[in-house]
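Here the complex is missing a single protein chain, while all its other protein chains stay put.
Moving on to chain A:
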Amino acid sequence: MTKRFALGIFDDEDVLLHAIENIRAAGVKIHDVFSPYPVHGIDDALGIERSRLPIAAFFFGLTGLSFALWMQIYMLGFDWPMIIGGKPHIALPAFIPVSFEMTVLFCAHGMVITFFTISKLYPRWKVPVMDVRATDDKFVMAIELKDDASELSRLTQLLRENGASEVNEKEMTQK
């Protein structure tokens, strides 16, 4: 499915933030904004809901913790019990470092994989890019074009008024 976008190119992050406010206030729905680095306050300005990634992280962590404890208790307590340093077979203080590491490991990997998947950043042959300059020094605001031809000129004017240095049209093939 092919979609058409109007791309407003901005040079400055403050101009961009004010433009987002004004354009949203004018009733235009912004598809997304691409920036070379994280811009403070942009999530609120775009009205993006808070990510639920922390909830996923908690459960990844819990999985790692449970797995580590089960592994150590099963291995050292039941499968092959050994006396180490005169301690009981199931010696919890000795299990804490490994449990901590496994919690962090599961948490970190789980979060990265989840984040890449939901952001569609997984590896593929053809990577859709709105404007490559968004990885260098420009801020790119994408607004989806839906209906008539006059929409583009209307948006061009709106973006220009709000400080866009140029406005382009782009077709994107999306799954």
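By our rule, a residue touches a chain if its C-beta (ideal position, glycine included) is under 8 Å from a C-beta of that chain, and two chains touch if they have at least 3 such contacts; residues count from 1.
In this section, contacts and distances are computed from a predicted model.
Undergrad: Just go with whichever of "ATP phosphoribosyltransferase", "Protocatechuate 3,4-dioxygenase beta subunit", "ABC transporter permease" or "Quinol:cytochrome c oxidoreductase quinone-binding subunit 2" UniProt uses as the name of the absent chain.
TA: "Quinol:cytochrome c oxidoreductase quinone-binding subunit 2"
Undergrad: Decide which residue listed in A:L17, A:V33, A:A68 or A:L158 touches the omitted chain of the complex.
TA: Per the contact definition at the top, the residue touching the missing chain is A:L17.
Undergrad: I'm checking contacts with the chain that's been left out. Which of A:I96, A:I118 or A:V132 qualifies?
TA: A:I96
Undergrad: Taking the full complex into account, what residues of chain A touch the chain not shown?
TA: So the residues of chain A touching the missing chain come out as 17-18, 21, 40-41, 44-45, 50, 54, 58, 85-87, 93-94, 96-97.
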